[in-house]
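Here the structure is laid out as structure tokens; the discussion comes afterwards.
The complex is shown incomplete by one protein chain, all other protein chains being positioned as in the whole.
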Amino acid sequence: MAPLSLYIMLSTILFFIGLTGVLVRRNIIIMMVSIEIMLNASNLALVAFNRFRFYDSNDGMIFSFLIIAIAAAEVAVGLAIVIAIYRKKKTVMIQDLNVMKH
Amino acid sequence: MGVYIFYLFGTGLIATSIVAILMKNPVHSVLSVVSSFFFLAGIYAGLSMQFLAVIQILVYAGAIMVLFIFIIMLFDLQKSEYSKDRFLWRDLVPLALILITAAGFISAISRSESIKNYVANAKLPSNFGSVSAVSFEFFGTSNSVGRFSFLFEVISILLLSAIVGAVVLAKRKL
Partner (left out) sequence: MFKIFLMSTTESLSKSLDLTTTYLPIVMMIVVALIVAFGMLALSIFAGPKYPSKAKEYPFECGWLLDSKDTKRKHSIKFYMVAIMFLIFDLEIVFMYPWAITFRQIGLVSLVEMFIFLSILVVGYIYVWKKGILEWD
């Protein structure tokens, strides 16, 4: 089995890939997909620590379930917000959403 | 053998995630993330978290990402719309910051002694990561209350608020 540090490194790389997607992309849908990648990175770290360090309990897995539930709620509400924006502005590009700027 | 499967799944996970944030077309991006979630489910299964692997595929790849596909279908984005998302030179600033931070994190993890000391225990509890383990944590046993019973009720309130929020935001003309 691979050592714990490799799992944590994989989780870190995945988290920073998601962060790059949030900061660099300008499509709201792809930004939300990147947030999902970041949530999954945290899930992977929780599960890896559960397996390697606290293997006589299942706490990491339970927290992962909580994070999956939070992700579902976040996606439901977030995409509803995207729909509301799209109805108003007919765009999903954040550089076109500059009402507060002018 | 398990190490090679971890390397295979980990490489696929990183590759599909990078493809997901590089694609211009949102449909390609979402499908790439779906495949990355399958790889992640494989890694969970390698950590003997069977139930979590199944839930990852069932909920994440099967429901959450389908919702994204629905949204893209609903908007019917044209190529002229989503190809406005170009890489600008000023994006190099967050990219450089992310690279520096990631390098710092990874070097810290690789040099950490405490992480190195943990090796996978061969003698796991017999129901580690199974459905019944989750059930005992949530619901307790015949003579005790589960440790995460309150968390279970809070999840239902979270889902209720998600329903109400989504209905209010998407139905009303803002």
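A and B label the chains in the order they appear, each numbered from 1.
FYI, contacts are C-beta pairs under 8 Å (C-beta built on N, C-alpha and C of every residue); 3 or more make two chains touch, one makes a residue touch a chain.
This one's a predicted model, so the numbers in the text were calculated from it and none came from an experiment.
> From the list A:42, A:57 or A:91, which touches the chain that is not on show?
In the complete complex, the chain left out is touched by residue A:57.
> Determine and list the chain B residues touching the chain excluded from the picture.
Spelled out for chain B, the touching residues are 1-2, 5, 42, 45-46, 48, 51, 55, 58-59, 62-64, 66-67, 70-71, 73-74, 76, 78, 124-128, 130-136, 138-146, 149, 152-153, 155-157, 159-160, 162-164, 166-167, 170-171.
> Write the list of chain A residues that the hidden chain touches.
56-57, 65, 68-69, 72, 75-76, 79-80, 83
The rule is simple: only the chains that are shown with their structure count from here on.
> Taking each chain's centre as the mean position of its Cα atoms, how many Å separate chain A from chain B?
Measuring from centre to centre gives 7 Å for this pair.
> State the interface residues of chain B toward chain A in the complex, per the touch definition above.
For chain B paired with chain A, touching residues are 2-3, 6-7, 10, 13-14, 17-18, 20-21, 23, 26, 29-30, 33, 36-37, 40, 43-44, 46-49, 51-52, 55-56, 59-60, 63-65, 67-68, 71-72, 74-75, 77, 81-82, 84-85, 87, 91, 94-95, 98, 101-102, 105-106, 109-110, 112, 115-116, 118-121, 124-125, 128-129, 133-134, 137-138, 148, 151, 155, 158-159, 161-163, 165-170, 172-174.
> Quick check on the complex: what are the chain A residues that touch chain B?
It comes out as residues 1-10, 12-14, 16-21, 23-27, 29-30, 32-34, 36-37, 40, 43-44, 47-48, 50-53, 55-56, 58-59, 61-62, 64-66, 68-77, 79-84, 86-88, 91-93, 95.
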